[in-house]
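Have a look at the structure that comes next, please.
Left out: one protein chain. Kept in place: all the others.
Note that the chains take the letters A, B and C in the order they are written out, and that residue 1 is the start of every chain.
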Amino acid sequence: MTAPLLALEDVSVDFVSGGVTHPAVRDVSLSLTAGEVLAVVGESGSGKTVTAMSLLRLLPATARLSGRAVFEGRDLYAMGTAELRAVRGGRIGMVFQEPMSALNPVFTIGAQLVEAVRAHRPVTRRQARDRAAELLRLVGLPDQERRLRAYPHELSGGQLQRVVIAMAVACEPALLVADEPTTALDVTVQAEIIELLRDLRDRLDVAILLITHDMGVVAGLADRVAVMREGRVVEQGEVVEVLRRPRHAYTRQLLDAVVSLTASPEAVAVPDARDGLVSRGGQVAVAGSGSVPDDPAADAVLVVDGLTVVYGGRFGLSGTRAVDGVSVHVRPGEVLGLVGESGSGKSTLASVVVGLRSPTRGTVTLAGRDITALRGRERRTLRGVVGTVFQDPASSLNPRATIARTIAEPMLLHGAPGGVDPATRVDELLDLVGLSPALRERYPHELSGGQRQRVGIARALALDPALLVADEPTSALDVSVQARILDLFRSLQERLGFACLFISHDLGVVERLAHRVAVLRDGRLVEQGPTADVLTRPLHPYTTELITAAPVADPDLQRERHVRRRTTTP
Amino acid sequence: MRTAKFIGVRLAGALLVLFIVGFCTYAVFYLVPADPALASCGRPCTEQNLALARDFMGFGDPWWRQFLDFVGGIATGRTFGAGATAITCEAPCFGYSFQQNTEVLDLIGERLPVTFSLAAGAALLWLVTGVGAGVVAALRRGTPLDRIALAVSVAGVSAPVYLVGLLGILLFGFTLDVVPVGGYVDFATSPVDWAWRLALPWAVLAFAHAAVYTRLTRSQMLDTLDEDYIRTARAKGLTETKVVGKHALRNVLLPVVTVFGVDLGSLLGGAVITERVFGLPGLGGLLIDAVNQRDLPLLLGCTLFAAFLIVTANVLVDLCYGALDPRARLS
Amino acid sequence: MSDPLRPNAVRPIRGAALVVLRRDRWALAGALCIALLALLAVGADVLTAITGQDPYTYRIEALDPATGAPAGALGGVSGTHWFGVEPLTGRDLFAIVAHGARTSFLIGLAATAVSVLLGVVLGAAAGYLGGALDRLVTWTADVLLGFPYLVFMIALGAVAPAEVPRPLLLIVVIGFFGWPSMARIVRAQTLTLRARGFVSAARSLGAGPVHVFRHELLPNLWGPIIVVATLSIPGKIGLEAALSFLGVGIPPPTPSWGRTISSAIDWVGTDPMFLVFPGAALFLATWAFNVLGDGLRDALDPRTAR
Partner (left out) sequence: GANEPPPGASQAQATRGGTLRILLDGQTVNYDPAKSSSLAITSLGLVHRRLTAWHNKPGEPAKVVPDLADVGKTDDGGKTWTFTLQEGLKFSDGTPITAADVKWGVERSFAPAFSGGLGYHKQLIEGGADYRGPFEGAELAGIQTPDDRTIKFTLVRPYGDWPWVVSTPAFAPVPKGKGQEADYSEHPVASGPYQLVEYRKGVEARLTRNPNWSTDVDKVRAGLPDEVVFQLGQDASVISQRLVADSGDDKFAFGASFVSPAQLAQLAGNTSARQRLVTSKSGALAYLAFNTGKAPLDNPKVREAFQYAVDKTSYQIASAGNAELAGDIATTLITEGIAGREKFDLYPTQPAGDPEKAKKLLAEAGFPDGLPELDFVVSKSNNYPDKAQSVQASLARAGIRTTIRTLDSDAYTTETTGDTATFDLTLSSWQPDFPSANANIQPLFASSEIGGGGYNLSRYRNAEVDRLIGEAQATVDPVEAGRKWAELDKRILEDSPVVPLIYTRNSFLRGSKVANLFIADFPAYPNYLQVGVTP
């Protein structure tokens, strides 16, 4: 047995603010040898991120660290600045949980990647740029040259996540700390990324500390698993061991909560295409280019008709057609699952629906009124019936508002539903999304990623909306909390009958929640239909691809798939 | 296309601003209880002489007519008086100063290099020291260094420039005798002398102006240092200098550049007191003379010129926004 | 505990101020300074009555007959003249500084308030709403920045009817000419802020411009606002002095710091104390507002607040 590459010994972290101490991590001991993948799973807010960040000493000044983190024989916690700097990015690469706020908004992707390369390698700018392009290719971002010139706000969530991964592996570190590296990725890209990480490990003997809540990813990649809860590691062991025979009650609870895609595509003959469309019952898919048409129900809450959004090119460059002729509708009480490739325009579509962006072409009708034609007060009042969960919880929360204040915001604007006291309602909402009322007075930066996401959900639900637009609302949640939120959605929906545009890359979640599914690719709607039909008998090849790539929480199955991928993609 | 439109709108805006500034100056000037012709009337002044002087200088007409004449003069040039002593002022004619016997444009042209030298050097100095001190103050928040930076900044804004200039001359010019006192040497004549003579004025101006940069930088820096992307930059293994000097600073610069635009614009219009104390023949002195002597053409010329610089500086600053922060790009 | 749901519960500035005073010794010192100066201004009559002085009576006997400078060391500092006397007149400098606080403090602060208010509202509106309003505000600001206000003041001094109270006139005029730079800074900040997620989030909730301004923008704008506002106080006090020479300001002999300082500059070589006392008062006022501003900034920023 070789000496571990990284050994955490009794690591504890406390946050001290205003004289009050919040313990975040308690006596965590973990170890990792070269070429090993250790997955850390656990409850949202259990201290996973804090533990990871403590390694590179990136915690805010309010954090108090204790214990030791021995990396390559030296204690990271006691290292001098120069030494630490060499380790950061050079020996240990870090993928941050929230990619959308992890990149500097004022520098291009290229500049930030080049910098990461040049921080530890004596290469010229040119060489570094080539390497940056190469990295983007590795993480599956097409059109690298253009991406290098783009600014962070011009990329989609999943694209940014891949940039962040590229940045972390830029200098081929010995240890990669990846905090939820695939949350914003659709299943096909996710599979590619897992492939990439696996390759890194195999080729360069990179050790990976993988923090994730996706049991499918754990099963596909990890050698060992550590389960955390309330700041402590409650169980640790070989991945097969833990997943098959969990010992701790919490682990069992966690595994029980896993939602996997149960459907698997049946090999049913695809009907012939007519007018560029294939259809079967209520299910439609495109055979050529273009989007599938939509036949909105008369009582639809939301009707999106022929929506096209073009992001204007700067200085005469041609723009990006992020959404291209998409038509969908959502009826009251219905959940429309929107799935699709990362960067396919899901968030863009959502932003138009919630009125943050005006469409280049097409109309959006909300509760019977064309929102693009409304102005001023009327438009704002209409906003009261839509609840929105944003893809990036971190930036959608005002850093200077307490979370209670943030959650209460819609009520301050439109009045609390049923005239209840906003303060009571806030407590109620916090409880609904599983947050302790003790967090009321905290500011967003004092929360974990999953906690922030739940604040966003609570805010969206505050007014009992008629339409909920949820953009990856459960991406940062561990499976048990996710299950809870999904239950919440479903029960609220039954009770209130609201419509929901549910964007997710987690097909298992979509399967459980959505009545109908729309599949987006490259800005075009390639398939639409009832959930069961689309997921079991896809018409479009891309849909099939998606379904087959969906990870399952079974190590053996995942390995098997991996081998299959290897052989099919040379 | 969009860029062209943007520039078009800005250009039209700039012209509009200049027109309004000119018009307001003209209008207000006629509220000022003084007759510009009085200075050209001599002593003893009689009604008749006054009327003559007025007529010759073109002050006989109603004020709006005069303003139109002025605007017309920019396009077509003007002639004052008639016969052998007539003064012709070629287009573009920004007026003729009767007190100084020169076309306003020439006067401004003569003074511009001085003011420009003064402003550019001082601006550079205060930008560097101000932002530098701000960064240090932010990084060393709450330490004596931070407190000293605050005290110095406050002293800088509170102390009258005139006083600082005078004390500077007394200390460095006479007591220590390290810099020459006053006077201006062309850059072309002797770059060393040029810089040497301007060193003290630069320092004085910088001392007076740096405060707001220091404080703004400090405050914005403190905000920025807590952002997630700073954490990312650190995680890359960048040196602290790079993290702060590049990643944080770039996000801090927006308000700093804004103040800089406003300051530089107005400074290029003349740093009256500094020019005066150091005997530098710059635009500030010209403008003040124009005001004091009720030299309307000169006043108008200087004002328009200063406004032009301010508008230009602000347009440049606006253009900078996009480069500094892509999110601030005007949509 | 303040009710976190009150509309302005986004780090409420009043609450923050209290926190600051409790936690930050420097900010407390600043606040005390301001209180002291305010006391000086309010109680000027009482304070000067202690030594039987007023800022108007000439006391030639307190001057050195050879030069007109104050007799005695340190500008004539003594038990009766705490700060010495004014050269050439022998008026009590303490009385002048104390009564001057009234003029300068009042006008400096009120004018700052006017320009901050205008600047912040216009700047934020321009940056957030953009379009024609933005152009209008930017152009107006440019016009004001380019406009030779000196000429305007001269005209005003002659045109403004004597019935208009001079302090009011000064506050309006100085405040009005002071807003453009504040507006430009606020506008620049707003341009970046409006692209931030939480502003979009609020907009998608149906927040109108006023709500966004008060609850999303303003709390994130305090930093630059505090800095620019506090640092503009001495400039405004100086302007007040300059204007009093143009007939717009508070006419002499009503004391004002700016005017006293400007006449004291001439005397630095002979009677430095004449400059030191009013100068220190001005410095202290600015400094105090700045440290208090620093403390407030920190308290308003939940991330740096300890």
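We adopt the following convention: contacts are C-beta pairs under 8 Å (C-beta built on N, C-alpha and C of every residue); 3 or more make two chains touch, one makes a residue touch a chain.
As the structure is a prediction and not an experimental result, all values here were calculated from the model.
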{"item": "Visible contact partners (per top-of-document touch definition) of the missing chain", "value": "B, C"}
{"item": "Residue of B:Thr102, B:Thr239 or B:Thr312 touching the missing chain in the full complex", "value": "B:Thr102"}
{"item": "Which residue of B:Ser40, B:Ser158, B:Thr224 or B:Ser266 touches the chain not shown here", "value": "B:Ser40"}
{"item": "Those residues of chain B which, in the complete complex, touch the missing chain", "value": "32-35, 38-50, 52-53, 55-56, 81, 83-87, 99-102, 107, 110-111, 166, 169-170, 173-174, 177, 181-182, 184, 275-281, 285-286, 289, 292-294"}
{"item": "Chain C, residues in touch with the chain not shown (by the definition above)", "value": "56-58, 60, 63, 65-69, 87-89, 154, 157-158, 244-247, 251-253, 263, 265-267, 269-271"}
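Basically, only the chains that are shown with their structure count from here on.
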{"item": "Chain pair that, of all pairs, has the most C-beta pairs in contact", "value": "B-C"}
{"item": "Separation of chain A from chain C, taking each centre as the mean of its C-alpha atoms, in whole Å", "value": "49"}
{"item": "Whole-Å gap separating chain B and chain C, where each centre is the average of the chain's CA atoms", "value": "23"}
{"item": "Whole-Å separation of chain centres (CA-atom averages), chain A against chain B", "value": "51"}
{"item": "Touching two or more other chains - residue numbers and ranges from chain C", "value": "195-196, 301, 303"}
{"item": "Shared interface positions of chain A, touching two or more other chains", "value": "60, 153, 394, 445"}
{"item": "Chain C - residues contacting chain A, complex", "value": "3-5, 7, 9-11, 195-198, 200-208, 211, 215-216, 219-220, 300-303, 305-306"}
{"item": "Footprint of chain B on chain A - complex, ascending", "value": "53, 56, 58, 60, 81, 85-90, 94, 96, 98, 101-107, 115-116, 119-120, 151, 153, 164, 167, 312, 314-316, 394, 445"}
{"item": "Residues of chain B defined as touching chain A within the complex", "value": "1-3, 226-229, 231-240, 242, 247, 250-251, 324-327, 329"}
